[in-house]
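Provided herewith is a single structure, encoded as structure tokens, for subsequent inquiry.
Here the complex is missing one protein chain, while the rest keep their positions.
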Amino acid sequence: MKKIPLLSLKAIVLVLLLLGTQARAEVSHVSIAVDGLGCPFCVYGIEKQLKNIDGVKKVDVELKTGQALVTLENGASPDISTFQNAVKKAGFTPRTVQITAVGKVQAKNDKMHLSLRGSDEKYVLFVKDSASADLPPEFKGQLLKLAESQSLVAITGTPHSHAQGQSGLSVERFSPLASVELSVDGMVCERCVARLTQILEKRKEVYQASVSLADKRTVIEAVDATLNTEELIETINEAEFSASVDSDETKQ
Amino acid sequence: MVFAVISANAGPITTNTALPVNEGEFIFRGQIKYIRATDDPGPLDRELTVWAAPSVLVYGLAEKLTLFGIAPYLDKSMEVTTPEGRRTRAVSGLGDIRVFGRYTFGQRDKPGETLRFASFVGLELPTGADDVEDSLGQLPQPLQLGSGSWDPFIGAVFTWQTLQWEFDSSVAYKFNTEANDFEFGDVASLDLSYQYRFWPNELGEAVPGYLYGVVESNLIWQDNNRAFGTPDLNSGGTTWYLTPGIQYVTKRYIFEGAVQLPVIQDLNGNGLKNDFIVTAGFRVNF
Partner (left out) sequence: MNTKRKVEIFSAGCPVCEETVSLVNRIACPSCELEVLDLHTPAAASSAKDLGISSVPALVIDGKVADCCEGRVVDEQALRSAGVGQPIT
């Protein structure tokens, strides 16, 4: 595991305090397996239908695997059936739908839950195809650690709903997130915001970048182990903005 | 003159397909066809050259229902021996427009693969001029731009597509009706198409462009034409084309070309035989 420099530790501390201020995406990605897709010309229809759904930021279809990966805007809460209907309208058959939800792990009543940030929604976590409904011990240990540290985690899996609105999420993979907040100077309009967001999100380790023109800052979320504040600052500077770690020393 | 019903969405070049069109989406197909027919067993020694540019607009009305409209621009020119020597009779302009709807009644989807059954029904409209005259008088009906009649047609299509290849087959029957005391013979056609992706060899990232080698077969039977109710024994017959082609398919557009070569032409009497038909075209979705 890479040693996180002191600089970004301070940034993380700052962010934990500021976390409540922005509405964030609860579900960041939806991935749909599409059956019946055999040539490039047909892909366009699926992309068009999915892009029309409220809250969809980007659609990427991989023809080889038949997977349509939908990236959602901040704050979007999708209804799975909307995506399935979109694929049907395009003339194809939707199969498994997976979501990537960001939240914190909670242990309750001997079950592990993922509590989505910004909402009351909770998912009961489990691993499908396992011999029993109990979580495999190593996996449970990792989740308990995350619950203890209250770190943000992104979990990708197949959701299903229970009665009374409760939901379950079978876990395919998960990765803890770390946040870094940087002040950014030099943005003059929304186009700068869009450009900077695109440049930051192009980086492999960046999960999501929220850029605010009014607050002159950006909050970047990334997979914990690969987060490197200096490289992020350099990327922003290369884009002809000027970035620095927020120098406000807030009290704990 | 017979044109097999052509489709526009991704798929074969001279055959119809059952592949889906997204609800609310349009596909436009432009084609250039060059038809050359000079094998005349009779005394007129006819040499026919036709340039056709059909424009096709496709609209996905609902998940299983697709609408098609074909508007052909035609340039026909025929050299013929007359008592005064060789003369050329020519005409150009809009031909008969075809509209039809296709309904998918069977569908089986698997990862990277689909099987579809669809049927279609349509009408050919008398929008092409059917009474053009030149110095030698009125052009014979087959040389006119349009038939002047309302001709319905029906058919069925089967498609089997995988990421590596595609197979389409289509049967169609056109009921030609009477106009100007002339009735073209009904047309029955059976088309088969096989497309094989030979580049890229391995599928890689996202949505690549595919290059297909295509081989198609068009079998067309036409009944005798009738003038004033009397059959013209020098019309109609059976033709079988073998059609090699090539097609490049991307997410937004398709480029393609094919040559229809008559392998068997069993035409009645002095029917004028085709030498070949060359087709080139593109399709775009929006």
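Remarks
A and B are the chain letters, set down in written order, and residue numbers restart from 1 in every chain.
Operating definition for what follows: a contact is a pair of C-beta atoms (placed from the backbone, for glycine too) under 8 Å apart; a residue touches a chain by one contact, two chains touch by 3 or more.
Every value quoted in this text rests on a predicted model; they were computed, and no experiment measured them.
Every visible chain touched by the undisplayed chain in the complete complex is listed here: A. Contact with the chain that does not appear here is found for just one residue of A:104, A:160 or A:216, A:160.
The chain not displayed touches subunit A at residues 95-96, 111, 124, 126, 128-130, 132-134, 158, 160-164, 166, 168-170.
FYI, only the chains that are shown with their structure count from here on.
The geometric centre of subunit A is 50 Å away from that of subunit B, both derived from CA atoms. Against subunit A, in their complex, subunit B makes its touches with residues 9-10, 19-25, 60, 63-64, 104, 107, 109-114, 161-163, 166, 203-210, 249-252, 254, 283, 285. Interface residues of subunit A facing subunit B in the complex, by the touch rule stated above, are 33, 35-49, 60-66, 88-93, 95.
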